[in-house]
Structures are given as structure tokens and as C-alpha cells.
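Here it is, the structure, as C-alpha cells.
Missing here is one protein chain; the remaining ones are kept as they sit in the complex.
By letter and in written order, the chains are A and B; residue numbering begins at 1 in each of them.
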Amino acid sequence: MTGTVEPVLAVDGLRIEFGGRSVVEDLSFSVDAGETVAVVGESGSGKSVTALSILRLLPSTARMSGSIRLAGRDLLPLSEPQMREVRGGQVSMIFQEPMTSLNPVLPVGFQVKEALRYHSRGSDKDCEAEALRLFDRVRIPDAKRRFNQHPHTFSGGMRQRVMIAMALACRPKLLIADEPTTALDVTVQAQILDLLRDLQRETGTAVLFITHDMGVVAQISDRVLVMRHGRLVESGTAESVFGAPRHPYTKMLLAAVPRLGDMAGSTGPRRFGEAAAGTKAPKLERKPILEVRDLVTRFPVKGGFFNRTVGNVHAVERVSFTVREGETLALVGESGCGKSTTGRSILRLVEPAAGSVRFDGEDILKLDKRALQAARRKIQMIFQDPFGSLDPRQTVGSAIAEPMLLHGIANKREVRDKVAYLLQRVGLEPVHATRFPHEFSGGQRQRLCIARALALQPKLVIADEAVSALDVSIKAQVIDLLLDLQDEFNLAYLFISHDMAVVERVSHRVAVMYLGEIVEIGPRADVIGNPRHDYTRRLLAAVPVPDPRRRTLDRAPLGEELRSPIRPLNHTPDARNFIEVTPGHFVQASV
Amino acid sequence: MTAFILKRIGFAVITLFAVLTLVFFIVRVLPGDPASVVLGDQASAASIEAMRQKLGLDQPMVFQYLDFLGGVVRGDWGVSMATGRPVVAEVLNVLPYTIELTVAALILGLAFGVPMGIWAAVNRNRIPDYLTRIVSLLGLSAPAFVSAVILLLLFAIQFRWFPVISSGQDTSLGGKLRDLALPAVNLGLIMAAYITRVTRSAMLEVLSQDYVRTARAKGVPNNVVVWRHAFRNSLIPVVTVVGLYLGILIGNSVLTEIVFNRPGLGKLIVGALGQRDYTMLQGMMVIYTFIVVVVNLLTDLVYGLVDPRVQYR
Partner (left out) sequence: MAPARFGQSELGAVATMAWRATARAFRMNATTSIGAIALLIIVLSALLAPWIAPYDPLEQNILESLQPSSALHWLGTDYYGRDTLSRILYGARLSLLIGLLSILLAVVVGTLIGLVSGYFGGKLDIVIMQVMDVILAFPSLILGLILVAMLGASVTNLILAIAFTAIPAFARIARAPTIALREREFVQAGRALGYSDSRIMFRHLLPNIVPDVLVMASLWMATAVRVEASLAFIGLSVAPPTPTWGGMVREGFENILDSYALALFPSLAVLILVLALNLIGDGLRDAIDPNLRTES
């Protein structure tokens, strides 16, 4: 960082407080023109607060000190009207949630035009023409027609393109991107990252990229800042931080990140604590406990004059698979592919339309209400949102005890000891039993959910994005816990996830879902090491690898966003044939 | 959009039909035979029987029901037992006064309520916010007759600025306005209190949304953020709630009309109650049902105009 050219952004000794509690302390860094600097950290690291503080968009309760220099000019003492010139004009920002970041009652074109209007002297017509050009530049198809439409007609990826157009409208010196791809599917993420990089090359804008995803960092950044608890713990070029991390926290963080492809040559799952790959082979010889055959779940689409059913969402379409004792089958795919609905259909939390689900010899779909409640005991579910999975008004001890008492697994005298045992087993303390869910962190809550699921001594656990909402380091710990429990209790997992790297880590076998159907299923090493279906390949290629020396995203294919699984009423799905590539590895034949 | 309007109109007709059915059965299912209600406690059995025949209560229920519906559709709502004139004529005679009053009150309510609500939200937890909250809470705590009596005491009796009785006799515009002023202010203040509160909370909700932050981040001036980005979105809940509160407004107009001795539906219904005018009461319920359904329909249509997402549903 030598040289006479002034950096675009120079932050020096920044400190941010909320009501006397400091959330960012002694933070100094700079961003040069044309450079991409990534800020990484887990929740509570202060990275997003830092991003907002540069534009001075923090709530009025925030106290800031230090200096934030934009091309030499300190932004902190500026008045509101002066700041308004900076916002959108010299520094602009893209946010995490494309679904809520655009105003729902204004046409998208107008919102882009608005950014231009308050920063240029051009006429309304000029602004409109320029906005339309921006639509083309962010590659929104059919730009002219879509210009006057409202945000709700756009998909998440398209909305993020609109946000990018808006942010780049006035050719800012600095672009701040706060988790811009976190809410997007992995293939869409690849396209957006690709677009951002192309645009940066053209314009020479400096980019400050806030993210928690080490893969994204490795793919896009020139330099990396690692934050923790409001402080900068390490900074350096991407190669040096990833190749030779110095701070223990960085080392821990990198060790906790699964790298897709790490597991090549092994067949079983592997804990994060273990150096060597697991050696346990897929337990093909074991007894199947769950056999799903031709499962179909559809949701009616209402419309028309009398709210008739005009079509169906084919959420799950003739899905078949088997899970064996003590085995993990991963169900992967992007949002809307039907993986979660499949999980819920098995427990009949949603009612399937057809097919059979044989568990322990009986067909769950044929059970009456009472028998179903009894059968559910043996299959347990863990959900994504650890904040929503526990009744906020029930102590955690009672939450764990309730199912045991209800199903007669323990009587009132024994139940206290059992709760204590379960809490200890998932790494918590027996004294925690009297507390309420809001007193626990996200990772602890997920452990509580696991304890509650284990209370019923299930044979199968359906984990629906069970680790997706957790921070990297917590995620690794919970995965290790799940693998320990699998060995101890011979649990079978149906592991539903969108995260290919995690899936590679935990599973024996993998099934890939697309538009409600399984397109490829087989042993994990085969599916990930030797993908045969087009979609599986696209999915794998889009995963950002946390290694700056392997920048794969340049080759991200420009596929369309996930198509809709909505079909007309009388639609009969095409017959599908599967080809067995290698033993146990099946691929849907292309039509 | 046309499909949307047609759908809402169809829905309103169905609702109207359902409520009329409900009205019919409420009148008949309730204990208290209408005939004895009309004639009072001391009436003889014979005269009650005669009254039952006159009201058609001796007919089978199904027949009564069809007769009632047919009458409603044809505009034949029976004859007032007190005046002997058709109920429809009596209702239509005073309806303009009530509409005049409620519309004036609604305009006043919006003109004061919306800016006050925005002012409070933008200055959250500062003095303007506290002031508007106290004033609006007072406004919605005062029963309409309480505020009406207080207004009457102050402006008609103490200061003599306005007539004590707004009879509606003076038909010149000035006279009409003088008659309308106090009743409209009375109702308008109450409406303004409700609208202030709902606008404030809707604005607070909207101002914390991501897209407001987006607008600020692109350098849009503050007043444009408030009016173009936030206010237009906050209109969506405001419209819904204003539609709901119109019911309260209509209810309060009854009390206002009594206090200011102003002709209108309120005076008509209270008069019918006093005279046990059973056919008139039934007619009043029909007209109130019409008003409620039409207001709901209008709310739905305005909703469609405000929220672009509605048209595509």
C-alpha cells in the first residue's frame, strides 16, 4: 500500500458505540481504487455495522469516533445535506435482502432513475435513458418491458441486479456490498458475483465486500480483513490469509470451513476435529429403515374468478429413495426444488398425494391419526431456524421432558434425570433446564432441539437445513455432534441442505433434487466426484471454493434461474428412466 | 384490474346477501316477539295476534324470508308503523344528511390525522410524538356524546358562534355549513384521533423497512424518503383501518345527531326505538348493511389502487 495515490477509503481508529456498549473498536483499514476488499466475520463481529457507518446510515443512537476518509475527505463531520451528496453519488451500497430492499409500490425503473435524479443535472429523459442502459448492463433480459414493472414480479436474483444497477448508476468511487448474495441460491450467487466482477473491471470502482462466506471471500477478494467482536484480528492479501493465517481465530475459522472436494477418495463422513477422512463405507449391507416410493406432493394454485384451483405446484414428483440404519442420505438442491417438502411429507406434516413411505415395515401414509402420532416418535425432525423451533414460553427442560412423558418413555420421577442426561449429551448443563429459549445462543438452541429429538430415541432424524443458519465455527461443532450421535445411537439421517460442501462432509449417499424430482442419486463420492446429470454439474461448479488459488467462478455457467414447478391441472408428468452409472449411482436419463 | 373490481363487486353482493339473511334471522331468533315489542307489555293476547298477522309473522319462516328478500330488492321495505309512510322514503329523506356529516368528518379526520401521524412517527419519542399520542388518545377515549356535549357547551352556549340546533332548515350554502360545522368537527376529531394513531404506527413500521434504508443509501432527500417511499407504503394499512373505522364513525354519528338535534339516520333509528317502530328498525338494519358493504367495497378498491401487488392476485 505504498505509493502516492490516496486510497479511495481510509478508515482510521473507528469506534462505534450503542448506548455505551462498543460494537466496533479501533478499526483501521483502507481500500484502493479498483480493489476488492472483503470483510469477513461471524455474527456480532461488527462487519455490517461498519458497512453502514461509512454511509452514516446507523440509527441515531449510535456514537461514532475516529475518521472515515473518502478520497481524503472525512465523512464523520459532514452535515446531512453534504452526506446526501456522498450517498449514492460517491459511495453506494447493495444490501443482503433483495426481496425487501426495493420499494414494493414503485416501479423498478423509477427506483433506478431516482438514484440518478438526485446526483446529476440531466433532464428526466436523460436519467430515464441512462437507467435503461444500466438495466442492459446488469443483463436484465427484456429490459425495456421490465423497466416499468413492480418489484414483486422479479425473482431474487433479478432484484439484486436492479439493486446493482441502482448502486452503480452514478459511477461511485466506492461500492459497499453487504452480504449481497447470502439470500440467493448458489447458481444465482455465481452469476451475481460474476456480474459484479465484470462491472468492477469496466468501471474501476473500489469494492468493500462484507460476507460471512469464506468461499465467496476466496473467489472475489484482493485483500481480506477478518473481524471478531468488533475488532480487526487479521488482514492481508487473500493468498496470505488463506495460505498462511497467523491469528488463531483465522486458523480456527478456516479449519471449520468445509471445502468441496476435500473428501475425494473417501466414502464416509468426517468430523471437523479429525485429520483423516472417514473410512466407513456406505452401509449397503445394512437393513433399510425408510423406503420412499414414488412420493408425490402437490399444492393447489388458486386463481380465477371463484378462487378455483387453476394448477398445481408439483413440489415433490415421484421421488423414491431408501435410507438405511445408521446411514446419512443427503437431499440437496436449491430453494423451491422440493427437498424440504419431501422431508415434511415423510412425517405427513404436509399430506402427500400419492406414493408410499415404508418405515420399520409399515406404510406411514396409510396410518390413522392416532397410529401416526405414535409412529412419529421414531422419526424426529430438526429444523433450520433455532429461534423458531422452541416454544418461547416453555422452559427448555419442559420442552425436552414433554414428549417423553407424553409417549410414556419416562415417568415423572425419571424424567428429570433423563433431561439432565440429554442436556449433557448435547454439550449443555443440567442447570439450563429451567431457562427459557431466548436465554440461549443460536448454536445452543440447535443443541436443545437435538436433545429434544433424541429424547424419543428415534431411529431416523430428518435434519432440514439444520446447520444452515449457524455461524461457521458453531456449524462445525454441531455437525461433529450429529456425527457423534449417529455413531452412538446408530441413527439414520435424512440430511436436507443446500450447502454442497457440508453435504460432502456428513453424508454417505447424496440425492440431488431439481423441480420436485430426484435427478441423480448415489454414493457421495460418486455423485460429487463424478457428477453425471447436467444440473448436478452446474450446482457443483457454482459452489465457491474457499481457496483463492482455485478461482472457479470465472467459469460459472450462465444458466437460467430455477424454473417453476407449477403445472396446469391435468398435467401428467413425463415418465422418467434412471440409468445406473456405477453400482448404486443412478442418473435420470435426459429426455 | 377489471377482473379484480368485478371479483370484489361479486364478493360484496354475496356478503350483502349473507348479512341480510343474518339480519332477518337475528330479528326473528331473538327472544322478544316483535309484535309484543311493538305493542308493549300490557297488550292483550288478541291484539298481539292481530299485530302478528299485520307484520306477516304468522306466515311460515321460509315465506317470510323470501318476502323480506324480495322486498329489499324491489325497494319495498314496508311501511313505518309510526308515520304510515314507506320506510324507504323515510330513510332516503334523511340519508343525505348523514352522508354529508360522515363525509365531512372523514375529510377532516384525514386532513388532520394523516399529517399528525406522520409528524409523530418522524419525531418518534420526541415532544411532537408525545403530544400527538396524548391528544389522539384523548380523542378516541371521548364517547361521541361527551365530546359533542362539551363542544355544544363551549361554542354554542358559551360563545354562541354556532346554532344549538342544526335543524337543516336553512338551505343556503352558508347556513348549511354553519349547521354542519359543530357536528362535523365533533366526528372529525374522533376520526382524526384514530387516523393519527394508525398512520403513526404504519409509518414507524415502514420507516424501519429495508427499502427505506435503500432510498437513504442512494442519497434521496429526507422529505422525499418520507413522502414518496414511506408514506405510500404506509397508506396500505391506513386504508384498511380507515375502512374499519368508518363503522365507528357511523355509530358515532347517531350520538352526534342526537346531541345537535340534526336530522339523519341516527335520529331516525332512535325515534324508531322510542316508538317501537319495528318495520323501521328492520329497514334501518338493511340500510346500515348496505352502507357497511359499500364502504368495504370501496376500501378494497382503494386498496387495489394503492398496492400494486393486489392487481396480480
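Note that a residue touches a chain if its C-beta (ideal position, glycine included) is under 8 Å from a C-beta of that chain, and two chains touch if they have at least 3 such contacts.
In this text, all values refer to a predicted model and were calculated from it rather than measured experimentally.
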item: Chain not shown: contacting residue from A:247, A:407 or A:567; value: A:407
item: Option from B:225, B:259 or B:306 whose C-beta touches the chain left out; value: B:259
item: Sole contact to the chain not displayed, among A:108, A:420 or A:494; value: A:420
item: Residue among A:27, A:241, A:390 or A:479 touching the omitted chain; value: A:390
item: Given B:3, B:89, B:103 or B:273, the one touching the chain that is not displayed; value: B:273
item: For chain B, the residues touching the chain missing from this view; value: 15, 18-19, 22, 26-27, 30-32, 37, 133-134, 137-138, 140-146, 149-150, 152-153, 157, 204-205, 208, 244, 247-248, 250-252, 254-255, 258-259, 269-270, 273-274, 281, 284-285, 288-289, 292-293, 295-296
item: Positions on chain A contacted by the hidden chain, ascending; value: 344, 347, 349, 373-374, 376-377, 379-381, 383-385, 388-395, 397-398, 401-403, 406-407, 412, 416, 419-420, 430-431, 433-434, 436, 438, 449, 452, 456
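In this text, only the chains that are shown with their structure count from here on.
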item: Rounded Å distance between chain A and chain B, as computed from the means of their C-alpha atoms; value: 49
item: Interface residues, chain A side, partner chain B - complex; value: 55, 57, 80, 84-89, 92-93, 95, 97, 100-106, 114-115, 118-119, 150, 152-153, 163, 166-167, 169, 305
item: Partner chain A, residues of chain B touching it in the complex; value: 3, 6-7, 10, 209-211, 213-222, 228-229, 232-233, 236, 306-309, 312
